[in-house]
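Remarks on the structure that follows.
Only one protein chain is missing; all other protein chains are in place.
After this line comes chain A, so read on.
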Amino acid sequence: MLGQCRSCPGTWLRGDLGLLAPVLLAARGPPTSPAAALTMAIEKEKKTCGQLMAEWREFVWNPRTHQFMGRTGTSWALILLFYLVFYGFLTALFTLTMWVMLQTVDPYIPKYQDRLSVPGMMIRPKTDTLDVTFNVSNTETWDDYVKMLNDFLEPYNDSIQVATNDVCRPGRYNEQPDNGVLNYPKRACQFNRTSLGNCSGLSDPSHYGYADGRPCILIKMNRVINFFAGANQTMNVTCAAKKEEDAQKLGEMAMFPPGGHIDLMYFPYYGKKVHVNYTQPIVAVKFLNPEANMDHNVECKINAANIATTDERDKFAGRVAFKIRVNRD
């Protein structure tokens, strides 16, 4: 169809707009509509550009019949009214079904957690590509990281924690069952910033170690409602170079809290509406002596009885891989 009148510049236009005719709801146009004109074109071979343009113009506005795009004003009004009613009804039905559906969804507990059997892990500072690169002597390169960490650790300040959260017994889950009566809001356990030691950033002239080339990275485990991490056993986070042969270059690491330990008392999580002041447990890792001016691929993972870290498809299930690079002049 398009090839037939390639020589005519108006054809493309006509063709395309003709194709649009159904979109514009111009059903059953008169014989002068482009659709019909197309038929004629097939039957009568080529027409001149002028004729095509005239036909097209007549289709857009036919002064004889007062038809715009193949329909008169009344016709347009009727068909638009019809579609208004039709889509109005459809939208209403859609809204109704959505409303019914939302009624069936509990605002506090998700209906299904099919995808969340293994919590993911993430690092702070969060960069676009999980890549922490900075120059020790150039403050600007790590300023953002420090700021990010400061912001992130703000709620962990001991003062805030003491004010809002309970001191819980370590080593056991902080279960707060409803037992027939709603037990909202639920209390959260304290996680004090000071427990992060050298990585707490408190009165730290080295700015989490970024100023002296021994950076801290915070590792957190994703929140999953009603997930009993560790299956009642202790768990901890360990980090290592991705390739064993690079371990030497990466150097020593220090974990805070000691051993990268995560206590059971921070679980389970009850959801953001109920567990208002929930403080996510974090582990900080400080690279004590990473070799400068090279990429270090690091992988941290959680060692817990009920968290598999071997999922081939999801590289962040129970583990996190990131890159650090400390540049020195």
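Everything that follows uses one rule, which is that contacts are C-beta pairs under 8 Å (C-beta built on N, C-alpha and C of every residue); 3 or more make two chains touch, one makes a residue touch a chain; residues count from 1.
Rule of thumb we're sticking to: contacts and distances are computed from a predicted model.
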One chain of this complex is not shown here; going by its UniProt record, which of these names is it: "Aminotransferase class I/classII large domain-containing protein", "Translation initiation factor eIF2B subunit delta", "COMM domain-containing protein 6" or "Sodium/potassium-transporting ATPase subunit alpha"?
"Sodium/potassium-transporting ATPase subunit alpha"
Tell me which of A:E154, A:D178, A:D212 or A:D314 is the one touching the absent chain.
A:D314
Taking the full complex into account, find the residue in A:M53, A:I79 or A:A292 that is in contact with the omitted chain.
A:I79
Among A:M122, A:A240 or A:L288, which residue is in touch with the absent chain?
A:M122
Residue list for chain A contacting the dropped chain reads 1-2, 15-16, 19-23, 25-29, 35, 38-39, 42, 78-79, 82-83, 86-87, 90, 93-94, 97-98, 101-102, 105, 108-116, 119-122, 126-130, 220, 222-225, 269, 271-273, 275, 278, 311, 313-317, 320
